[in-house]
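Just one protein chain is left out here, and the rest sit where they should.
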């Protein structure tokens, strides 16, 4: 329950934003898999803040320390455990939030759930910072998948409704920051090179697996596969993807199904999109309540906050689907024992 | 894995469309819960085919037989098991499909996954018929939830892009049927009366729980909570729902968060929407391949098929969220032991 | 939780002794495995009562009906579900037990657990009858394992402390029956032909897997692997099994480790013993309490009861280990993906 995802792989994520460390344990990896630390760091840096003028100036480094499961750069078969020390934390910044929850944030629900005993500083266990351990696990799965011919790439489709070049997207983020506001966006992700036959029916389909991981990224409000919500507007004659033979391989002429039929991969690219909501923490004053005094209160979030976490969420989405895909691959694509 | 959903409740679904029976085991229900069989049957009838001119004329009855876990109309605490006998099956209708997979259906991926050894008749284990056991489990949870003040209701938002009255939606389905085609739609679902504090962080949030069940309904291509994909177009000042006090209770003035913050219920209505794709089986000729002969083939699906399963999917969505909500409720909303 | 065992395979057992039916769902079997119904029935008959003068005269038949997962005698890859109808039930026999729990039986603890709302007749969900579904699942795994060169056989070591020939053991059971009493015994089980490398460290070792299933058989009070409790009396120089090479294969000269080292199979025979307690239901008067009247009560269990379930438990033990072994085999013995 809660912060552990268990299928064939087991991923356990722990940590609080301003606690001593965050980390993860990934259990079930095969032994002997090479892990390239530089490639992993490059991947992790994509989600780190402070990488562009558009994201928060607080730089965290986020260099994982591996505690077990790795020897001479290769997996040992034992659970892979890694931590990232929290540094440069400033809990004082968050003192006021204990009583006045941020609209749109987990402050209030965490308060109810844990009776005020949780570590609320910086969002605690609900912080976006907890996606760093997800990215460690996913970054490792990405390396393993790449050697098996699977490539996964996500990209920003729109920011606050604006589509276009990276410059246009970044300009929208700048406008939002200047307004003391925040903004959401849509991310599209594609995985190619998957063999047909991955996934299982009903509750262990690829959609279920991917969704159960992707909703582990805070701020995700929706997910759609292939044609997604557009499929609801289509007729069968338009939506159904015709099968054809391509050099002995079965393919489909279109890919409205997004590479998944009946929960199982078809061999076509696995395609999905994710909706990311705006960051809750904004400088503009917002109406809230003081839970201690039980009275109305206005809140203006000071300090360092991303106006838009969509760019940083891109590798998180890749990480989530990489874990789901490798997990399904460990389950096999239909060959008998 | 696969057809078992395990959280605090364990739901195991079995059966093939044209096999002897379909059914389910639901493990973890408290003892002493009253189950009203008539109310359950009324619920199940909502997903049964043949209830309206718009759905398939094949009537199935779908009266569950309870095999264990019920005594004198009350749960015993032992696993609740129920089956529905398959009748009026006509496997001969499906003979041709073994070699020529329907575009948009699991025929092809199931063939790959199971090496052709699966029961392909009528979609086998991938048939929409497998939502009947889901509705048994969900219908029971709905009754239990209702006694705890939780009400769950789903409704059709659009059919093939058409919104409006039920008459307009049904007219669209008629047009599609007449064209030998099929069509998808969007379902919206709302759960009210949930206490704040249900759900758990990261991988056991309400979104993860609901999504992992809803994607167990064949034909679902997307899910969004609260503002959903629209949240991606919003700014924080617009999206964040202001908190206020209402007679000592914390509420939000708007509900873009859909009743979930940080994976945990806020006490506001839990709101989500689901995209349903068009039925794969259509009378219009479609391009496919003959897997046996390894050559191109045209396919025209004969026989009884719904042009639109959206109306029948409405109770399935209610069932899925009822299971997720009651499961979270069994986990508690934060009170210490 | 409770009546579902979930590892790589998922086994869900349901039913109450005097309810409509008992049954099981086994999810995760590969497709295309041949199941011989006669061989399965022969196996199930070994646990059925009424097969010898020593067991209860109530004959149940116990012919499973398969509801899904089988087609033309082969597994389809979908969950395998089977039920056994309960017949010849006489609930009236058990009326008195509702208030007066049998010493040594689950009557009292089930009463507390379920607040008296459980189906107590015949032991309900706690009945030894629930081992029939376990034997269906195990009997199927045994057939699959046999084709992979694994043979599993259990036998009685002692009855009430008496060792010796089958005649001597049966004579002891006769003496006990004549005394209106019951008696326990020890069963030894051996699995040969297992490849080295099955199982996983710490909580998923072969001992953990086997024990978690074997303790699902009511009346089991202990389990020991290899030298077991005798190992506690040994010195390392005596207990440690020397390795040697036998035609290129690593073997051990003795087998005090019982085929498992570090939770993982060594390739030597997997050997364990199980302690079965005496049947709680005996004709001799026993001291108990009337839970309704809250007063002392004497209890003399009338009706048909086995004086010794050890012979019937033999196939149950084989079933449990077969499920554990095949589950571990599905997890692989160490080859990379």
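Should a chain be cited, it is by its letter among A, B and C, assigned in written order, with residues numbered from 1 in that chain.
In this text, contacts are C-beta pairs under 8 Å (C-beta built on N, C-alpha and C of every residue); 3 or more make two chains touch, one makes a residue touch a chain.
Remember, predicted model here, so these are calculated numbers, not experimental data.
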Handout entry: Contacting the left-out chain in the complete assembly, out of C:32, C:201 or C:269
Key = C:201
Exercise for the section: From the listed residues C:28, C:122, C:184 or C:315, report the one that touches the chain absent from this view. Expected result: C:184
Handout entry: Which residue of C:49, C:122 or C:216 touches the chain not shown here
Key = C:216
Practice task
Since one chain isn't shown, list which residues of chain C touch it in the complete complex.
Solution key: 1-5, 7-8, 11, 13, 101-106, 108-110, 112-115, 125-126, 130, 158, 160-161, 176, 179, 181-186, 196-197, 199-205, 207-208, 211-213, 215-216, 218, 220-245, 248, 250, 252-253, 256-258, 260-267, 273, 275-282, 284, 286-289, 291, 294-296, 331, 333-336
Practice task
Identify the residues of chain A touching the omitted chain, counting contacts across the whole complex.
Solution key: 1-4, 6, 8, 10, 12-16, 19-23, 25, 27-28, 31-32, 65-69, 71, 74-81, 83, 113-115, 117-119, 124-125
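Convention: only the chains that are shown with their structure count from here on.
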Handout entry: Mean-CA-position distance for chain C and chain B (Å)
Key = 37
Problem - For chain A paired with chain C, centre-to-centre distance based on mean C-alpha positions, whole Å - result: 44
Handout entry: chain A-chain B separation of Cα centroids, rounded to whole Å
Key = 25
Problem - Per-residue multi-chain contacts in chain A, two or more chains - result: 8, 201, 334, 336
